[in-house]
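Left out: one protein chain. Kept in place: all the others.
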Amino acid sequence: MAEESLAIGTDEWVAAHEGRTSGQVQGPVARTFGRLPWWVWGSIAVLVAVVLPLIGSTYLMRVGVNLGLFLMLALGLNLVVGYAGLLDIGYVAFYGLGAYGFAMLASDKFGVHLPTVVAVPVVVAAVSIFGLVLGLAARRLLGDYLAIVTLFFGQMFVEFALSGDAITVPGRAEQVDLTGGTNGITDVDRFSFLGVEFSSDRWYYYLLVVLVVLLALAVRRLDGSRIGRAWKAVGQDPLAAEAMTMPVNRLKIMAFVVGAGIAGLAGTVFAAVQRGVFPSSFDLPLLILLYAAVILGGSGSLKGALIGAALLSLLPEALREPSYSEMVFVLLLVAGLALAVRSWRDRIIVVVATVVFGFVMNLLFTLLHVQGVPASAWTSGPVSTLLGHWLFVPQDRVLWGNLGFVGLVVLLAVLTLVGTRVRPILLPAIVWLSIFVWFVRLADVPSITRQLLIGALLIVLMIVRPQGLFGRRQVEVL
Amino acid sequence: MELFVQQLVNGLTLGGVYALIALGYTLIYGVLQLLNFAHGEVYMVGAFTGFFVMVGLGGPGKPIVPVWLMIVAMFLAAMVVSGLLGVGIERFAYRPLRESTRIAPLISALGVSLFLQNAVLLLFGSRVRSYDTPRYWSGAGPQVAGVQVNPVRILVLVLAIILMVGLTRLVEKTAFGRGMRAVAYDRDAAVMMGIDVNKVIVLVFFVASALAGAAGVMVGLVFFNVNNYMGFLAGLKGFTAAVVGGIGSIPGAMLGGLLIGLIESFTTAYVSANFASVLSFLVLILVMLLKPRGLLGTRAIVKV
Partner (left out) sequence: MRAATKILVGMMASGMALAACAGGETPAATSTAPAMAGGSTSGTPCTGAIGVMAPITGGAAAIGGEQLNFAKLAVSDYNAKNGTNFSIVEGDTQLDAGQASTVAPQLVSNQAVIGVVGPAGSQEVESVGPAFADAKMAFVSPSATRTSLTSGAFPTFARVIPTDDVQGPTDADFMVSKLGAKKVVIVEEKTSYGAGLSSAVEKALKEKGVDVKRIQVSQKQPDYSSVVALVDADTSVVFATFQIAANTKALANTLQQQSKKAVVFGSDGSFSADFDVPGQYVSSFAPDIKGIPSSKAVADAYTAKYGEFGTFGPPTYVATQVIMTAAAKDCTGTADRAKTSSNVLGVSIPDSILGQPITFTDKGDVKDAKFFIFKIGDDRKPALVN
């Protein structure tokens, strides 16, 4: 870059800006990925994706399909939030509109069975129009207010889908059933292209691989294009963009439309894969997960959106099975320890201290005449079998687990308050308590633990690294 | 006519509760420009606290103290516990993010909300708890325009009004209130004027959360059921009320709360119970589009 410019002094300093900042501002993960060009990583991912069905089971295909859909949504949301900076909290409604639209046009509900090549473009166009309408209505709203209006829009969609089976139309005696209410619309047609019907999840999986790759490539093209740069400008500072004569409102509306279209497309695939659509699939929990994925990856970064989405789509699945979830737990514990304590010497000290602390607690429990359970009752995988020789698990797991949980939260809060001198003293207790609470209580209720971990992840992520894995640290000039 | 009066009473009671929650949102937004999504869970914890105090005092079947004392205890306990919880959340989830981007505390708030909902589920189980007020407080109330008005609702409405009046006095007449308004107006200038911003923020969180805790007990007394997901829905409505009234404006939050309560009860009765929520949201979207700053929000001129 700088070699070509002949300018001396200030200009040269400015020209070297990219080189100066990119290395330092990028996080460690981004640098690791940056070592190889993007298309190498992309090709590896695609290769893995293509080979997977040959060794996988039906469940794996379903996980893959869910992952593919989630990736599409993350890409779309990344465009709207990360690029154009529009806080759209109702984004999942477009997903729902796409799904319901396809269900209405290709199922027994109204007897309409449009062929896939007709139904899908029609639905995507319709959803994009919805995006246009919302964008038009909300173009003058800023930041928080846009968030609020889009939130209302999203909620209105869910409520309408829930109540849409009994719509009183003036002039008609009977109520109209448009959306099937809580029972949704079932018996949705499968996709079929050129006479070939998508008879199993594998077809949809491959379709999604193609779609995700195409979308990712398109977004990458967008990065360097005029529209992409314009969006980023609007996202970072709408006022400056306007001063630079960019048509801010039009750009915002375009972002809404494109985002809505992507979500709508994903929605049609979702409806066909599930063979049915239900209102509860498009509510806030999905939206929170989606936002968590985009933020985790670093909003505004394509790689970030993809990797964040992959992590948050796959890790909850890993948590379902106890012998795998315990490995996830161990990895999290190790990562946490590595981040909290820097030197290897200190880490070893903490581990040893934890082991000692564990034995001390065993003694305490015995002195208090607390009944324990044998290791075979709670161990399931290699990790727990190892720990079974060391960890004391009381019989009343719910009571002790709850006490431990409260104690752990309190200790973690205290940890952030005390100085660096005192911290190493607290750590062994915290590590032991984490292991205790996990195996005594949390591992038994994977559904609750999953939500707890996502919540904790969001909080810790914002405090430790708000820009996510691949994002740039943004400084807001207030 | 009877239906109208009944729905008016219902709407006002509901509105009073939403107003208290909305006030909490507005207070916090005022000083931190933060939409505290975890506020609903603070309200939920308040409701649970009141329930456990009631059970601890022998209720709802056999209270060991006079009923009025039990109710006072429930309110006090809920307000203190919720207040402290709010302060804790601010200290650990929001303060580290003071200098960060606008979106970071928002995401953190979402995380806190998710965490609290499920922590309560983990610790106390999924069973719906019932305040079962009629068991220890029965008896019909006074007649208003031919309609029997329940005394519990009257208490709740009166208490809500007292709290709102108290808050307004606090904000307008006391030194703390002045400090709060200063921080809301311009934080940096407030620091330069020697105001202890941290202390003000902590107190604001305490007050806002205490109000939410009180709202939780009120909901328990009037609507009976308490479970770990109630905070989410109520938080959404309270947040809506705060925004519609004009976020950052205290009278706006009260107006917004009452408005939402009345809209809900009247659409349920006169239009369709089915579509009450959809219509409420539609009305709100229209209000936001026509008056983006909310009904009583000020047209802020932002210096660029």
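Per-chain numbering from 1; labels A and B assigned in written order.
One rule holds for everything that comes next: a residue touches a chain if its C-beta (ideal position, glycine included) is under 8 Å from a C-beta of that chain, and two chains touch if they have at least 3 such contacts.
Since this is a predicted model, take the numbers as computed values, not measurements.
A.B. asks: Which listed residue, A:176, A:331 or A:348, touches the chain dropped from view?
C.D. replies: The one listed residue touching the chain not shown is A:331.
A.B. asks: Please pick, from A:183, A:225 or A:416, the residue that touches the omitted chain in the full complex.
C.D. replies: The one listed residue touching the chain not shown is A:183.
A.B. asks: For a quick check of understanding: of A:124, A:162 or A:442, which residue touches the chain that isn't displayed?
C.D. replies: Among A:124, A:162 or A:442, only A:162 touches the chain that is not shown.
A.B. asks: For a quick check of understanding: of A:42, A:228, A:381 or A:407, which residue touches the chain that isn't displayed?
C.D. replies: In the complete complex, the chain left out is touched by residue A:381.
A.B. asks: Across the whole complex, list the residues on chain B that are touched by the chain not included here.
C.D. replies: Its contact residues with the unshown chain are 3, 6-7, 10, 13-14, 118, 121, 125-130, 132-134, 138, 140, 148, 150, 152, 219, 222-225, 227-230, 233-234, 264-265, 268-269, 273-274, 276-277.
A.B. asks: For review purposes, identify every residue of chain A that touches the missing chain, sorted by number.
C.D. replies: So the residues of chain A touching the unseen chain are 28-29, 31-32, 52, 56-63, 66, 162-163, 166, 181-184, 186, 201, 274-278, 280-281, 307, 310-311, 314-315, 317-318, 320-324, 327-328, 331-332, 334-335, 338-339, 344, 380-381, 445-448, 451.
The definition used in the following text is that only the chains that are shown with their structure count from here on.
A.B. asks: How far is the middle of chain A from the middle of chain B, if each middle is the mean of its Cα atoms, in Å?
C.D. replies: Each chain reduced to its C-alpha mean, chain A and chain B end up 30 Å apart.
A.B. asks: Across the complex, what residues on chain B touch chain A?
C.D. replies: 35, 88, 91-93, 96-97, 100-105, 107-108, 110-119, 121-123, 232, 236, 239-240, 243, 247, 272, 274-275, 277-278, 281-282, 284-285, 288-289, 292-293, 304
A.B. asks: Which residues of chain A touch chain B in their complex?
C.D. replies: 87, 137-138, 140-141, 143-145, 147-149, 152-153, 155-156, 159-160, 163, 166, 168, 239, 284, 288, 291-292, 295, 299, 402, 405-406, 409, 413, 416, 441-442, 445, 448, 451-452, 454-459, 461-463, 466, 474, 476
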